[in-house]
Every structure is written in C-alpha cells, then in structure tokens.
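Of the protein chains in this complex, one is absent; all others appear in place.
Right, chain A next:
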C-alpha cells in the first residue's frame, strides 16, 4: 500500500456524496466533501409535508452524517476543471485532487415554463424545498371545492413515482375530509400513460379510475396563466384549475466545467452508465441526480452508484446493474416498488401494505444508513438479492 493517501474531492454532501465519503477507507484516501450549505436533506419526505402536514425534520448537519475523518468545506464551487485537475471554490482557492466525484444533485428551473414561478408561489410544490411543500399543505387545507391539477412538466425530475404519489395522497386527503365529491383531481403528464413504464401502469391506471381521478396523457406543459388559472399545453389544450401543483423541470446545478462539453443541454453531466466515469476522464465520476445517465433520479440509484464508485477507486472491477427500487405510495397505507435494471424492464410488483411499511422504515433509518454503510450493507445485499428483477419477472407478469 502506498504511504501517500489519494486525495478525493466529492462535490455535494447529499445521499450519494455522503455515502461515498463514508465508504472510502481512511488509510488509503484523504476525502473532502464540499457543499454550498451545511445540511443533508431527506428529500422524499417533502411528499409527507405537502400531503400529510408531517413535522418530522428532513435535514441534518452534513458534518453529523460523515465519519469524523472526512473533511467538510462549506462553500460554493465556481469551477470544476477536469483537464487541469482542480476545483475552484467561491473564494478563488483551488484544490487539486487525484479523483473528483460530482454529486451535486439536481435543481429546479422555473424559467422553462412561463408562469410557473408565480403558480409555485401561489400553490407550492414538493420537489424543491420545505417552504414550497408547506405551501402545498396550505393549498389542500384551503380548498373546499373545484379542480386540483397535478401537472408533470416536460423534462427530467426527481423520483419517478412522485407525481402520482402526490396525486393519490391528495385524493386520500380530500376523501378523509369529506370533500371528495366537491374536489375534482386531475393528473396531467407528457408521457403516453399515467405511469411511463407499462407494467406499473397496469397497476396504477385502474387505481386512478377506481378512485375517480381524471388524467390527461401526452400533455406537454407550455405555459401557465396564474390569473386566469389555466395551464396551456404545446398541443394547444387548456387545463382549467382552481389550484395547480406542478412538478417543475429539473436541471443540473450552475457550476462552470472545463471542458464544458461534458454537460448535456440541461447541465447534467454525461458519463458511462456502468462505471459513472465522466466521458473522457478516468479520474472523474458523477453519481446520483447530477448525471445525464438514463437512470432514475432517485436515492437508491445514488446509493448503489456510490458503492460502485467506492469500489472502483479501491481498484476493483465494479460496475452498475442499473437497479432501481423506488417506493411508490398509492395512499391509504398501500404501496408498490418500481423495480428494474439494465437487463430487465420494470416488474409488475403488487400493491400491498408491507411495501408502504418498507418506505416508512427506510425513512426512519436513512441517516443511520448513510453514516454506517458497513452495518447496513448486508441487509441491503439480502434485500436486493431477494428482489432481483431477473427473479421477480417470473413471479409477477
């Protein structure tokens, strides 16, 4: 073993960045995480703030979820220079590295849909921050009648099931309040079917019908008139609403890259889907939502990619399988999971109570899983093995 530790810079202290940092052995690596703000967020819980009014905290100091030997710098990053191997902080200070890992996540861009900033201010959303999620809760509580529209704007977004999870939880909310017959709920999506993957859609579409939720497919949101309360599609359709919750277009964060052609048109970083290596560089990686890879923007992806990159940095021949395992809350304490990998399309995984309990149990353990991956690995390995899509596809067709 070399006596000189390899310097690893991880930009972003979210799920992927923190998990990766905690996996790298301290005797081989000197690891530094840089993040613009001091907190690690459990973003999936925005759903329960928005639709259940949950007061459970969703953030913790990044420092508190890192092993004590991991360095943490709170700063904006101005430049990531992959050619000359340095990261420039807001102060102008340059840090060099042996390896750099981009784990900056995704951010939302309201400017891509005219009127969206105003609509968000009025009704909130559950894909950006706590404040907007609380606004959704206020929107639900102030509605007594009319149309609630949940609209998926075209483009990338975090958590594939989340638009429909919100729709189902809104339906449950109004039914429990005795207002279901006075509030129409309509879900609009640019995809050909309510849930884009057909096997899961076979479970979801009948459920939408059963609960009296209207839906519009191939609806490509173009702009919204907040005063008239109308959302217009590129196809010229007009969707009238009394309140609208829009899943905003997501983009990569605003950092200058050298070279800048590693970014796609939405500022996501292009990489190899098996190794997460940034195109053209063998010492630079991207994990989680920041990547342009055709994989779900979801915590489980970041978790599994962090594991693979940690092993590659230690000299192993590791690669991603493309595994997803996204919990999908359909309301009334019921749920399913969206399970697939690069070789197997999504499984028609039955809806039941246990799946929902798994989702809640995971939320309770989230920060512990980040801080002690070595203790949780065997549990996850057993779970992922038991739910391999190659096996499940024979059980659930």
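As a working rule, contacts are C-beta pairs under 8 Å (C-beta built on N, C-alpha and C of every residue); 3 or more make two chains touch, one makes a residue touch a chain; residues count from 1.
By our rule, contacts and distances are computed from a predicted model.
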Which choice in "SirA family protein", "4Fe-4S ferredoxin-type domain-containing protein", "Cobalamin B12-binding domain-containing protein" or "Na(+) H(+) antiporter subunit D" gives the name that UniProt lists for the one chain left out? "SirA family protein"
Residue, one of A:192, A:212 or A:280, that touches the chain absent here: A:192
I'm checking contacts with the chain that's been left out. Which of A:81, A:217, A:275 or A:387 qualifies? A:217
Kindly state which of the options A:92, A:178 or A:236 is in contact with the chain not pictured. A:236
Using the touch rule from the top, list residues of chain A that touch the missing partner. 112, 154-156, 190-192, 196-198, 217-218, 220, 222, 232-236, 264-266, 294, 340, 342, 345
